[in-house]
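I am attaching a structure below and will ask some questions about it afterwards.
Selected chains from the complex are presented in situ; the others are not included.
The letters A and B name the chains in turn, as written, and every chain counts its residues from 1.
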């Protein structure tokens, strides 16, 4: 194609997006669009998969059968989200194995929040309430993103995430209204997960890359700082309601702006964790890569069996 | 307790699902592929769902303050009456599949009969559960075939797992006192009647999977009397941790 033809296609493409039309896998798309989507969608898929580990850590020790069932269902949903998102990613011409390979070699990122350990049961509440809460704020706008398969996956993901968020908050309510020990456990979890949750909304706008292009493609509709403010404004009253204290002495309602002012985020910690030096980065990768390597013979067997079955069918057909 | 035999009988059913569910739950996030991970988590979820129905019913029969969680998490090791098969560890995926398969075939046959129980609650639980267990059985049987008729390595691994776990199959068909009483009252299933069919079905699938049917006639028992292998204690330390460390709290 000539440069002019490409330019032309690009203009039509941008116009379609501007008209809120969905881009589908077989449609023409700029290479950068494809690459950016693979990066973001796979990062999202990987986050679901790695995100299974900190919560999986409490399945065997859930305090009641009801909570155990709910936790199992939640972690299973996350695996399901991973599955849709990998499938959506595959529509852009990359295989699941390539995506895994990027994860396992550290080439692809996943959400840094999962590099913190889950040290008490209350962390199951805090993750649902705060981490899923922040995730939803990031994700709801993506239900209207321009790439069709991603938008449709996100509709389903958001519905379930919002259920998980309520479930997490409900765990916190129960603890906060429980015995002093339970309330302390809830407060401790809030103390540990609050700041990492704020960091989840991404670096401050002046440090954030790709934002303008992503806005145009509807991969992003608000800036990180706006999303963070939305998360804080939404979460602080929820904490108040159940008598827990946000661990930020600078937090206060600002009548003028109609928002909460909040203290400084430790971005050094954020970048340290992103670079792989968080408390659990190595453990998470070890668990993931270990499962993958231990599973190799199983996957090989499934392929060999399928091949044999196919051969037998073909022979019968002859 | 007015109906200790019925209570014991329910525990004899439910403890199997509890312990197997716990074992499958250990694997979440660590499966050989995303699809198997989801399936194993799903089996765990189904089993715990069944467990809740059984223990809620047992708690009702006990008629005192005990709850489903007390029954699940506050007994001593010697009071758990699951068969030894289900407490065996996730040594590798072959053991996980072999354990599941050897239990599923039994479980499906058992629930088929339990649907006919004169006890309407048990019959209803059985009817609800059998759909789930039918899926479990399909999943584990399919994997027996994939592994048995897959690669040399997978064949050897699954054969080894089947050989090791075979010794725990006979106990599925033992009867304790409560079982006999409940059979007599047309509430319980006469498991001794399931044995021949069980081995026929298991052998057929193993054969289809190009595997050898183990010939050993030496079997282990003890689980139904609460004498377990050394694996159960560690499983219980985790299962019970929160209820033990934070007694008498709501979650």
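The rule is simple: contacts are C-beta pairs under 8 Å (C-beta built on N, C-alpha and C of every residue); 3 or more make two chains touch, one makes a residue touch a chain.
These numbers come from a predicted model, not from an experiment.
Asker: Any idea how many of each chain the complete complex holds?
Answerer: A x2, B x2
Here is the rule we go by: only the chains that are shown with their structure count from here on.
Asker: In angstrom, rounded to a whole number, how far apart do the mean CA points of subunit A and subunit B lie?
Answerer: Chain centroid spacing, subunit A to subunit B, equals 35 Å.
Asker: Please output the residues of subunit A touching subunit B within their complex, sorted ascending.
Answerer: Within the complex, subunit A contacts subunit B at residues 49, 52-53, 56, 59-69, 72-73, 75-76, 79-80, 82-83, 86, 121, 171, 174-175, 178-179, 181-182, 287, 290-292, 294-302, 304-305, 308.
Asker: Going by the contact rule at the top, pick out the subunit B residues touching subunit A in the complex.
Answerer: The contact residues of subunit B facing subunit A are 22, 25-26, 28-38, 41-42, 44-45, 48-49, 51-52, 55, 68-69, 72, 92-93, 145-147, 149-151, 153-154, 157, 235, 238-239, 241-243, 246, 249-251.
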